[in-house]
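A short write-up of the structure that comes next.
All protein chains of the complex are present and in place, except for one that has been dropped.
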């Protein structure tokens, strides 16, 4: 099963918790055990897993990576978003997760984040679900 | 097949070679060709592949990433482990490997490392094995 999910970001840089939306797609598929491959089809966005209990964690992730990879540097690419492309490659644009009991198998403190690095924009996420 | 492996770390930050333990789980499954999805269900740990021949390589990986993402910075999160959360997202918490001839297909110099970024702790690793 292959599905496309739509995501709307509202800031230039933010982490959006998409765990429940992805779980809804898995539930619709009716598959209870298997794997779920997620692919962000953009070059200035990414996907990651981290804590969502304390919003300060995502704040620190974005703040520190923004300090390491600043927006305004002596970049060659003239669109003003080289920082976003670099972050996309370091965070990654694909992730493969285990489906257990009809939903994503995640740790107690983990959630799935769509990483917006050059928003606000309308974004997509490809979701491939395989039973097994 | 879904299995949980237990890992004990002994330092705050270290790379633990778990290749043979994961291979033992694959052997137990009896599956000779397929894929093996590994998921670290923690937000201050990760998983990576690198060289294990010279221990200086893991030393340099941890030393340089610790210099880029220091423990003591002006972080918002008050638990003192924002560096661990950031590293978790940059190294990643999932990896998907090929099973060939009943074990992980790795390069000659590669081994699989569990990345402890906020130990010592008792950790888990989810292992999903799919034949194919």
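Chains: A and B, in written order; residue numbering restarts at 1 for each.
Assume a contact is a pair of C-beta atoms (placed from the backbone, for glycine too) under 8 Å apart; a residue touches a chain by one contact, two chains touch by 3 or more.
The model shown is predicted, which means the values in this text are computed figures rather than measured ones.
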| item | value |
| --- | --- |
| Contact partner of the left-out chain, one of B:7, B:22, B:35 or B:127 | B:35 |
| Touch with the omitted chain, as defined above, among A:49, A:64 or A:86 | A:86 |
| Touching residues (missing chain, whole complex) on chain B | 33, 35, 48-51, 54, 56-57, 59-61, 63-65, 68, 90-92, 95-98, 100, 105-110, 130, 132 |
| Interface with the unshown chain - residue positions in chain A | 2, 37, 39-43, 68-69, 73, 75-79, 82, 85-86, 88-90, 92-94, 96, 124, 126, 128, 130-132 |
